[in-house]
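Missing here is one protein chain; the remaining ones are kept as they sit in the complex.
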Amino acid sequence: MTDTVTERHQAFRAVLAALAMPGTRHQVAGGDALAMILDSLYPDVESALQTRQVTLAASAIAPQLVETAERGKEIQPELGATIFLQIDEHTPWTQATLSGPGVHITCDTKVPFSLETIAARARACAAYPLGIDIVAVDRDATVVAFPRTTRIEV
Amino acid sequence: MGYTTVADRSEAVDAAAALAAPCTIDGGDETRAFVGRYPLLVDHIGAEAGIVEPLLCARALLQAQGDIVRAVSLVRAWAATLPRLANTRVQITELRAERRITPAFSQPRGGQYLGASLDYAQRLLDLGTMAEGESLAAPVTRGNGVVAPSSFSPAIDPLVAEGLIVRDRCAESVDLTRTKQSGGRGGLLQLLARGETGTMTSLAYTAIRGYGQRQDPTLMELRSGFLPVRMERPDGEVFIVGEIAATVAEITLYRLHDDNGADAHFTLGVGATPGRVERRAIAAAMLDAGCARAATDPDGKRRPCDDEEFIRIAIDGQEASGFVEHLKLPHYVTFTSDLDRVRAAREGEVEA
Partner (left out) sequence: MSAFAEILNERKPSGYAWAYLDEDSKREVRRALLKAVCIPGYQVPFASREMPVARGWGSGGLQVTLSIVEPNDTLKVIDQGSDESMNASALRDLIARTTGVKTTTDAREATLIQTRHRIPEDDLAEGQIVVFQVPIADPLRVVDPRTSVTRRLHAERDYSPVWLYLYEDVATLAAPSFTHSYPVEVEGGYVMAPTPIPRHDIPRLNDAPFLALYGAGREATVYALPPYTFVKPLEFDDRPFEIEAFPMPCALCGAAESYLQAQEDSDPVRYVCSDVAYCRRRRESA
């Protein structure tokens, strides 16, 4: 039991670090990284996925998913959705420049989104503090994340 | 943590057994004797902690050298990390009363029963010498042999039927220790059930004393006894798991001053506490009624006793005492910053 407990701590730290510094990659201890991340956050993952606050995407985040995702309210921006993406060999990658909180000046990197998704995301996050936050888990159990405050320019 | 349906049958049996097992926390003779000698103090701790475990509360009080606030902290912290295994239900009308008084009515249906109350005992400090081995805090004997009926229909029911008292304010039950929402009236009632006794008494006093909006309260009914506690099994059947000591009070506020004549009615407030510290239930009912009265006049002037937002901040003893006592922590860094500003102001420094 203790090992699972500390694994959850490590998984969450990776997510926290990834969100705190968008574009950087953080290792989650081996195994099913996405499952471990979800387990560190939600007592009942299935119920969490039924809320507007938590969404899973396999392989790619469709622009439509971004468009319809919950963006929160001015009085409760924290209700904006977190989209968890499981990256696989079909995930589209786009070269982009990141800026905003957490980014030291700018960061050039590949982001796991299509151009359309990047555009949809920009629209969804245009009215800060409303917006959506994305946590992407790669096949090597590294996590990279994009809070609503990050500007992604192609 | 809500109730989780247990699919495996044998684990369901284990689960039920675990829930039904008596509390194993036992400090031995010392805590049992303490509960016997100071039942109201133990009730006080349990009520403010929001936990019904007399032996545990006695142990906490002993460990805390008699400091009520610290004892409540110990119990609440212990409970905080325990899993929430199930939700239970109580029905106030089922309270098996040992004591039932109705100040609003001289001869209510079911009668009035004084019970084991110190209310009318003269408050004279007994300075007589005691025999060897005798203790002032003798174990409390309950009742005088007269047994109250097993339950009473609420004394206000006829007035409710007539429309003079309205039970209209919904209260959804909520576990404030596990939610970040304020919980509406249900949340307020839970806060009041766990509120700091002195704070509640003081606020209720200011309401009656005139700081409330023309409160004119009458205590309709006070019942103290035992409440059956029910749980639902996975198959849907509801069963009784046990009883807790509880006290319930209902208060009405009278005011015709700016009421619409034909619609005139009393405002009802309900207060409850685990255990038998009656002023907790009465004060809670008073504050609930005051908030209900104030809610009908959203733009009206508020004093602390009918200001729900103020009450919610002030009422929790742990938040209050923790923050008050935190002043004992070092503050020399912040005070240095204050000194800097005051000295600068005295020297009349002005930036160019």
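Order as written gives the chain letters A and B; numbering starts at 1 within each chain.
In this section, a contact is a pair of C-beta atoms (placed from the backbone, for glycine too) under 8 Å apart; a residue touches a chain by one contact, two chains touch by 3 or more.
Small disclaimer: the values here were computed from a predicted structure and weren't measured.
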{"item": "Omitted-chain contact residue, chosen from B:177, B:218 or B:296", "value": "B:177"}
{"item": "From B:33, B:64 or B:85, residue that would touch the chain that is not displayed", "value": "B:85"}
{"item": "Missing-partner contacts on chain B, residue numbers", "value": "1, 4, 6-8, 11, 15, 18, 73, 76-77, 79-83, 85, 177-180, 309, 313, 318-319, 321-326, 329-334, 336-338, 340-341, 344-345, 348-351"}
{"item": "For chain A, the residues touching the chain missing from this view", "value": "1-2, 5-6, 8-10, 12-13, 15-17, 19-21, 40-43, 74-75, 77-78, 80, 82, 100-105, 128-129, 131, 133, 147-149"}
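We take it that only the chains that are shown with their structure count from here on.
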{"item": "Distance from the mean Cα position of chain B to that of chain A, given in whole angstrom", "value": "44"}
